[in-house]
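Read through the structure below, which is laid out as structure tokens, and then see the notes.
A protein chain is absent from this complex, but the other protein chains hold their places.
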Amino acid sequence: MDLNWSGAEEAFRDEARTWLEANVPRPSLPSGDTAAGFAAHLDWERTLHDAGWAVVSWPRAYGGRDASLWEWLIFEEEYYRVGAPQRVTQNGIFLLAPSIFEFGSPAQQDHYLPRMSAAVDLWCQGWSEPNAGSDLAAVRSRATRDDDAGGWVLSGQKTWTTRGAFCNYLFGLFRSDPESERHRGLTYFMVPLDADGVTVRGFGRLDGDEGFAEVFLDDVFIPDDDGTPATMERGGILGEVDRGWGVAMSTASSERGLTLRSPGRFQATASRLVDLARQRSSDGQLTELLADRVTEAWIAAEAYALYTLSDVTDIAEGRSPGARSSYNKLFWSELDVRLHEVALELLGPDAELVGPWTTGYQFALSGPIYAGTNEIQRNIVAERVLGLPRK
Amino acid sequence: MDLNWSGAEEAFRDEARTWLEANVPRPSLPSGDTAAGFAAHLDWERTLHDAGWAVVSWPRAYGGRDASLWEWLIFEEEYYRVGAPQRVTQNGIFLLAPSIFEFGSPAQQDHYLPRMSAAVDLWCQGWSEPNAGSDLAAVRSRATRDDDAGGWVLSGQKTWTTRGAFCNYLFGLFRSDPESERHRGLTYFMVPLDADGVTVRGFGRLDGDEGFAEVFLDDVFIPDDDGTPATMERGGILGEVDRGWGVAMSTASSERGLTLRSPGRFQATASRLVDLARQRSSDGQLTELLADRVTEAWIAAEAYALYTLSDVTDIAEGRSPGARSSYNKLFWSELDVRLHEVALELLGPDAELVGPWTTGYQFALSGPIYAGTNEIQRNIVAERVLGLPRK
Amino acid sequence: MRFALTDEQQEFRDAVRSLLADTCAPDDVRAAWADATLAGGGPGGGDGRVRRAWSALGEMGVLGLCVPEDHGGLGGTDEDLVPLLIEVGRAGLPDPVSSTAGVVVAALRDHAAPGVAATWLPRVAGGEVAIGVGFEGAGTVPAAASLDAFLLSDRDELHLVERTGVELEPLETVDGARHLARVRWTPSEATLLAGGTDDLREGFGPVNETFDRAALGAAAVLAGLSRRMLDMAVQYAGERQQFGVPIGSFQAIKHQLADASLAVEFAEPLVLRAANSLALGDPGAPAHVSMAKAAISDAADGAARASLQVHGAIGYTVEYDLHLYMKRAWALAVRHGDAAFHRKRVRTAVLGV
Partner (left out) sequence: MRFALTDEQQEFRDAVRSLLADTCAPDDVRAAWADATLAGGGPGGGDGRVRRAWSALGEMGVLGLCVPEDHGGLGGTDEDLVPLLIEVGRAGLPDPVSSTAGVVVAALRDHAAPGVAATWLPRVAGGEVAIGVGFEGAGTVPAAASLDAFLLSDRDELHLVERTGVELEPLETVDGARHLARVRWTPSEATLLAGGTDDLREGFGPVNETFDRAALGAAAVLAGLSRRMLDMAVQYAGERQQFGVPIGSFQAIKHQLADASLAVEFAEPLVLRAANSLALGDPGAPAHVSMAKAAISDAADGAARASLQVHGAIGYTVEYDLHLYMKRAWALAVRHGDAAFHRKRVRTAVLGV
């Protein structure tokens, strides 16, 4: 066990911190889930990219700096510590990209990854459909083969697409084998949202921001991949035809695991919570009861940070967390809710006023729902980690 | 709404309190779940009966005093307030008796009820079997018709029979139609434990007391009811042959509902908890955190008391609580655990020492398990009260 | 002893439920929001009021329920009104029913000079005025800009201040139908309604009683909001199919809703008991109110959490109705004392510390 950072890692942290402190927009950007806010965020994403901080753990050729997973953790810690903006590119960078690294052809990697890190291509998820949420295998959107035209024709409807109204690409599953059921016969498509036949309708999230979209696909043509950028710009298939489920599971595992929810994020929230508690204390308003709740939440944030250190150790040494990533998802999503709940308790009567903690609370409440509801995660833990019988 | 007791009710309370304070054994009796303790409890039960307090709400002919359900509530409050002994007759009085009132013939009522209230017949439950616990309909113990001998022959095994080693009668379900499955073809038998073919083996509960028993039945003969006491002493059938499930459900509803768990019981525990907290407070040991936990538990005990007032109003006015009795069972069982948990928190390092609160805690932990586990109760609430789909 | 609503109370309650179902549908609540987008649609430009429901309640006698008969009311009590406030909650009606018909009427009836009472009570009973209530400290009042007058506390004095006597600083709340404002005003002889007579130890006197009644009103509305959220979740869970079955057939969904409804089921009797105690001036009333507000605040938070989780992503959108009730529940759970505040009052009463 070695819980110290190396000299090189400390130097990396200093460099990241210095750059972030000098460059993070002040005052904070508006929410990235509105049209105006999204545009402001794009500027920030491109600043980040130009300085080489957009995707630190990626190869330099794709806009990264070949950083280790440890350095990525450090960067995330510094990113959230300084209160830098929410990453509106995160669904591409943290979810799609790992699957492109795993399943994409070299040409696909060379095409999509640099454009993603440079925030040229902005990706949203197309997982859910009106009748396929937790039950992802129930997708009905179709991909029909058109041999004459040399490609696939997509039709159907995707929903709950985060920031779908502001992105220009979508990734998701389509049923390519009409005879198939459930997990079989699905293909993982990448779809440009400016293609003919695509309609995007944004709608309001709990906090009122237009953070969700419905995406309607009406005979959207995706040409066969000939390895040229011009074709890949028009979309494509990740992995093999009819084998999309495996690719999707890899993406889902990224969503549950630590890559989307680095501990730095919750440690930063826990720090803000401690600041709030200290402020209440100096106002003579911090009861012992609330101090205890703050402490409990703080300990949980520490536990999450340590758990992820153990995760990263495993990954660095070639051991896959597998189904255990459901533990991460359960813990961070409940932790995030708890941190905000305690903050609202500290705010007392002011907890009904719009402010960072109420907005954060509403966002936190989505944690136990998206990326596979926590009910699904508990099933996975019970069946695949503990070994309880499926039926 | 009228939350005051009438003059007559207050007089009843005074009478009960005066008698209890004068007669309750001091020091407290040993646990009724050991052989010696049970004998001491029997003396108490007979004292109670002789003074007319054993079954206040029953008709005088059966040893009661025709008290209203409201007076019963009052008696229970006083009984627990004064710290009177656990009722070792409760499984007969509170569970079997309501079913005898509902399903028994006049002769059965005349025979069994007075002997029960006088603690001559001591009844234990024969619900569970090694493979039928929560799943009561899975009982395998058999009742075989013997027309020549004029009766039924019982075989099988019952378990988790509370105080089975000290009682002389058992009631439970037996499969009388060998072709039947699940809820059908079961008959509700009353069985003397001194009959030929019965073997009783006591075993230790969590607190070490021999409070449980296994009961083995090996060709135990129950003669047909001819209405004579001599025959009824040898056991009998409650309700109709093959229709035992309905009788059992009536018994189970008594177990879940308020009759077994009057609010006085938990209010007395809550009072003792408050006393403990006050004592800790005068020792300068009561943190604000613990005071809050005590208060929360106190409020819950109040809520339970009020809820039962509403139940009793319903019953008194002819409205049946039905499936809502599962709410009672969930609430009192969790409340009892919580009251004891908070007490153990107040005890701090002494919480590992044997004492009334640790013993009470261990007993309380059985609450969410017996009388249909709380998982079963939540199913009932969800399906039969809220109306969620069974499948 | 009888712990149940009377037949008349039940009939009145049922009539109000049905009236509000007609006059305060989800789209009416939505229209009370100023910002149509935030509410998930509707015309926008609302002021925290659903006037057709308010008028209907006036016509039905709800607003004058607790006004003495000689001032044109029905001479009812908190015990009569509280079941109706539960219905106000169930409908998500944002209007100041609790403050106008409950808190203010009681203060006027019990503490005001006869002339003041005679001026205001008939106007309340006639549905002519809407009055809010605010306490020193927070000093905020919902639907403030729409009100005719304000019942405000200053130390142990109660003041009744007309709209022209206050300045309002609007506050943005999570529930856009709240239209909360901080009220700035100056106490004067002219505004004084009653005062100087609070018995702090016992919790009685004009300000204490007003606070308790306001807290109980919030508790009652929370009970109704909780029922609404749970009803929506039960209905949705029975319809929404995943994995080929309604999600309500999964035990995880069943048990979440069973637990959430259990908490509401056992908090509601505390609310009704507190109404009885307040009506009778029972010495236990302050502690009873606090038990009720503590329990239902937690139960409502739990109902909101469970209902949102059961709904999944659709509950997370403003186009769906759930958020209209959930956000109100969040607001009222911390209004007039959150659960911890009220447990502390109970603690003092029970433990003496």
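For reference, chains read A, B and C in written order, and residue numbers begin at 1 within each chain.
Following the convention adopted for this analysis, contacts are C-beta pairs under 8 Å (C-beta built on N, C-alpha and C of every residue); 3 or more make two chains touch, one makes a residue touch a chain.
All of these numbers come straight from a predicted model, not from anything done at the bench.
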Using the touch definition from the header, name the shown chains in contact with the chain that isn't displayed. A, B, C
Of the residues A:7, A:27, A:318 or A:387, which one touches the chain left out of the display? A:387
Check the options B:135, B:240 or B:275 and report the residue that touches the missing chain. B:135
Among A:124, A:206, A:248 or A:330, which one touches the chain that has been omitted from the display? A:330
Going by the contact rule already stated, which one of A:82, A:195 or A:291 would touch the omitted chain in the full complex? A:291
Where the unshown chain meets chain C, residue by residue: 250-252, 255
For the chain that got dropped from the picture, name the residues of chain A it touches. 1-6, 9, 70, 274, 277-278, 281, 286, 291-292, 294-296, 298-300, 302-304, 306-307, 309-310, 312-314, 317, 327, 330-331, 375, 377-379, 381-383, 385-391
Which residue numbers on chain B touch the omitted chain? 128, 131-135, 138, 159-160, 203-206, 208, 210, 212, 287, 289-290, 344-345, 347-349, 351-354, 358, 362, 365-366, 368-370, 373-375, 378
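Assume only the chains that are shown with their structure count from here on.
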Once you find the CA centre of chain A and the CA centre of chain B, what distance in Å lies between them? 54
Counting only residues that touch at least 2 other chains, which ones in chain A make the list? 287, 289
Residues in chain C with touches to at least two other chains are numbered 253, 340
